[in-house]
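Here the complex is missing one protein chain, while the rest keep their positions.
Labels run A and B following the written order; every chain starts at residue 1.
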Amino acid sequence: MLLTVASTSLRELARRRVALLFVFLLPCVFYWARIDVSWQAVRFLAIGVGWAVATLSLFSHVGARRLDQRLSVIGASPTALFFGRQLALLGIGVIMAGVYFVLVAATQDGLARLPAVFLLLLTTVLISAPLGALVSLVITRELEGALALLSIMALQLLVDPDGSAAKLLPLWSTRELSAYAIQTPAADSLPSGLFHFALTLTLCVAIAWFASALRLRPVSLSPIRPDTPH
Amino acid sequence: MTPEEEWGTQLLKHLTSTGIALAEARELAGDALAEAAAAGIDPRAMYGPAVAYASTVAQAVRSATATAAPLSRTRGPVVLRLHGVSKRYRRRRVLKNVHLSLRAGEVAAIVGANGSGKSTLLNICAGLTRATSGVVERTARVGYAPQQDGVAPLLTPEEHFRLFGAVHRMGRKKAAAIGTGLASRLGWRPREGVVVAHLSGGTQQKLNVVLSELNRPELILLDEPYQGFDQGSYVDFWDQVFRWRDGGAGILVVTHMLHDLDRVDHVLELQPVEEP
C-alpha cells in the first residue's frame, strides 16, 4: 500500500509540470541573487529549496485530502497514506538537492567543505516535506497555507541567528550546517546543527503523522449485532 | 471511403468505446450495414447518427444481460442498522432520530429536500462524521462513492484502480482487470494514459461508481451521480444498482430523482429539521 501510494502520488506530482518548473526555478533565483557572497548564496539556496518542497508538500496533502478520506473509509491505513505521499515528496526533494548540489559544486570554489552542502540541502528537504504536511493540517487551504510557509521562511532569513528565538524556527539547522560548510576553521556548528535537525525532523514527522491519522481515521462503528428475536 | 462505410466505422468505434467487445461490435456494425444495404437506404437516414445509434444498441446489449437471469431475490443478513441517529452541528439540528435496517440484497434510497441532511447521513454511515446520538452498526466491507472529489484529477483511471485495489491487497494487474470489467458494465472503456481531468463529467462519475465496488463490498454507500450523467448513463446506473442488489450487496443511495422509487426496498425521507 505504502509503495503504491508513493508511486501514484509521484506520478501525480510529475504531471503538475508548471508547478514543478517553478519549484525548481525558485531556489535557483534565490541562489543567483546572492551568487557573489558565497555563504549567503548557499543559505538562500537552501531556504529556497525548503520553501519549494514545503509548498509542494502542502499542495499535495491538501489536494489529496478528500481522496485519502475516501480511501480510509474503505480501510486504507492513514499511516500508509501519509508516509506514501511523504515518500514521493522526498523523492522529488532528493532529486532537487542533487541538482542544486551539482550547481553549487560547479559555480562555487573556495567552499571549505563541499560535501556538507549536500548534507544541508538534504536535511532541509527532510524537514520541509513533513513541515508542509503539518501546515496543511492546521491551515486546510492552499493559498493560506502557502502564505504561512512564506512567513516561516521569511522569518528564517530575517531573524538574528544568534538570538534564542531563532532556534525555534524549523530550519535553524540549515544555517548551522551552512556555517559548517563555509567557515574555514571548523566551527562547532555540525553537532548542534545535526541535533537540531534530528529534533525538528522527529517533531514534524510525529505531529504531522499523528494529526493526519487522527483526521483520516474513520469513526469506529460497531459491527452488526445478531438480530434480536421479536 | 463511402459515406456508408464511414458511418459503419464510426459506429464500430463508438460501440467499442462503450465497452462492447471488438468481435461483437464488428458483428453488430456489419449487421447494421448489411440491413441498410438490403433495404437500399443510407444508414444515416435509416438509423440516425452513428454515435446515437451506438449508445442505443449498447444499452440494448447491456440491459439484456442485466435481466437475462432474474435471480430469485434473497435477503441476507443486516449490513447496516441505524438506531435513533441524530446529528447536531452546534445548535443546529440536522438529523433527528433516524432508523433504518438494511439487509444484504436490499436497496434503500435516501430522499429529501436540499439541506435535509442526506449527505450528512451518508457520511455518518461511511464513518466520516460522528453521530451526536444514536447507534450505527455496519459491516466492515463497505464501498463508498462521495458526490464530489472522490477521484484524483491528475491520475488515470488505471492508476485509480491500482490505488484502490492496493487497499484490498490486490495486485496491479488484477485491480486493472477488475476495474475495466466493471467499467464496461457502465458502458465505458477506460483509455490508457488519459488522466481523469480530461474525461467528461459523466465518465468521471462512472469511475467514481466503479471505484466503490472494486472489492465486492457487502454494503455500498452512494451519492447518486447525476451531474454530467445523460439519460442513458442514468438508466445504466440504476441497472447497476439492481445488479449489485441481485449480487447480494446492500445499497444505500442518496437520490435526487423521485420517480421509480417503488423499485427500492426502503425509502428514507428526511425532513429539514424545524427549530423549536
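Definition applied: a residue touches a chain if its C-beta (ideal position, glycine included) is under 8 Å from a C-beta of that chain, and two chains touch if they have at least 3 such contacts.
In this section, contacts and distances are computed from a predicted model.
*Asks:* Absent chain per UniProt: "NUDIX hydrolase", "(2Fe-2S)-binding protein", "PadR family transcriptional regulator" or "Multisubunit sodium/proton antiporter, MrpE subunit"?
*Replies:* Its UniProt record gives the name "PadR family transcriptional regulator".
*Asks:* Need the list of shown chains touched by the one chain that isn't shown.
*Replies:* Over the full assembly, the chain not pictured touches B.
*Asks:* In the complete assembly, which of B:Leu12, B:Ala32, B:Ala108 or B:Ala249 touches the absent chain?
*Replies:* Going through B:Leu12, B:Ala32, B:Ala108 or B:Ala249 one by one, B:Ala32 is the residue touching the chain not shown.
*Asks:* Sort through B:Leu22, B:Ala52, B:Val135 or B:Met257 and give me the one touching the missing partner chain.
*Replies:* B:Ala52
*Asks:* Across the whole complex, list the residues on chain B that are touched by the chain not included here.
*Replies:* 28, 31-32, 34-41, 46-48, 52-53, 56-57, 59-61, 63-65, 67-68
The criterion applied here is as follows: only the chains that are shown with their structure count from here on.
*Asks:* So the centre of each chain is just the mean of its C-alpha atoms; given that, what is the distance between chain A and chain B in Å?
*Replies:* 39
*Asks:* For the complex, give me every residue of chain B touching chain A.
*Replies:* 77-81, 124, 126-130, 135-140, 142-144, 146, 148-152, 154-155, 159, 162-164, 166-169, 172, 195, 215, 217
*Asks:* Per the contact definition, I'd like the list of chain A residues that touch chain B in the complex.
*Replies:* 1, 4-5, 8, 11-12, 15-16, 63-64, 66-67, 69-71, 73-76, 218-225, 227
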